[in-house]
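Working notes, beginning with the structure itself.
Complex shown without one protein chain; remaining protein chains in place.
On to chain A.
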Amino acid sequence: MSTPLLEMRNISIHFGGIKAVDDVSIDVMPGEVVGLLGHNGAGKSTLIKILSGAYKKDAGEIFVDGKKVEINSPIDAREHNIETIYQTLALSDNLDAASNLFLGREITTKFGLVDDTAMEAESRKIMARLNPNFQRFSEPVRSLSGGQRQSVAIARAVYFNARILIMDEPTAALGVHETAMVADLIKELKAQGLGIFLISHDTREMMDLCDRVSVMKNGQLIGTERVEDVTEDDILSMIIMGKNPKKAA
């Protein structure tokens, strides 16, 4: 088997006395979508926040292309081309689409000033690809619809040549049409060879989009299975019972 694009090995983190993530290992291959499933509080979001640099792990190692890396901040994660679309979208509502898209990575002029016109031009280019209907570039993102805001968050992750993409509940706030658009996008990015971690509560959607699923409960990894090897019921019982029926069998 070839080297995973990204591997998180034996990751643990505590908050006070609670082990939010307890010795969990997951990985993703290039062009693969790995789903993370589990109840609220199972540790999925905490695990990916370690990967995106928002939290610091207490134990464990992270490998990109088989090489060990240290991720201590969101900047570190970005340097390894790990991009995240957060459940909350993490947009500054008072800024426009371009300012959000380039937040922390602004294009500057030769005098070191931020170049809004250049950033808007780039934003228009990427949006033409992701969401051609998007036109409201000069308004604060506060006044945009849920789907438009999602487009901005996705554009931000995709624009900077992500190799590893983390999507935390990307369709939770979206309508049917927009959900289908995100699903198409995931397939397109996968075809381009990105490794994608997808978090969702929708088991059916996960069976459809993912190659493998990893199920977590109470901070522990219950198991990782290829979707063609399991039924939706198997996954549900892993989520609810915390037991892997295949291994029990």
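Criterion: a residue touches a chain if its C-beta (ideal position, glycine included) is under 8 Å from a C-beta of that chain, and two chains touch if they have at least 3 such contacts; residues count from 1.
Following the convention adopted for this analysis, contacts and distances are computed from a predicted model.
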item	value
Among "Xylose transport system permease protein XylH", "phosphoenolpyruvate--glycerone phosphotransferase", "Cytochrome bc1 complex cytochrome b subunit" or "Aspartyl/glutamyl-tRNA(Asn/Gln) amidotransferase subunit B", the UniProt name of the subunit that does not appear here	"Xylose transport system permease protein XylH"
Option touching the unshown chain, where A:Thr84, A:Ser151 or A:Ser200 are the choices	A:Thr84
Hidden-chain contact residue, picked from the options A:Ser143, A:Gln192 or A:Thr231	A:Ser143
Which residue of A:Ala59, A:Ala121 or A:Ala180 touches the chain not shown here	A:Ala121
Residue numbers in chain A that touch the chain omitted from display	52-54, 73-75, 78, 84, 86, 88-95, 99-100, 103-104, 106, 108, 112-114, 117-118, 120-121, 140, 142-143
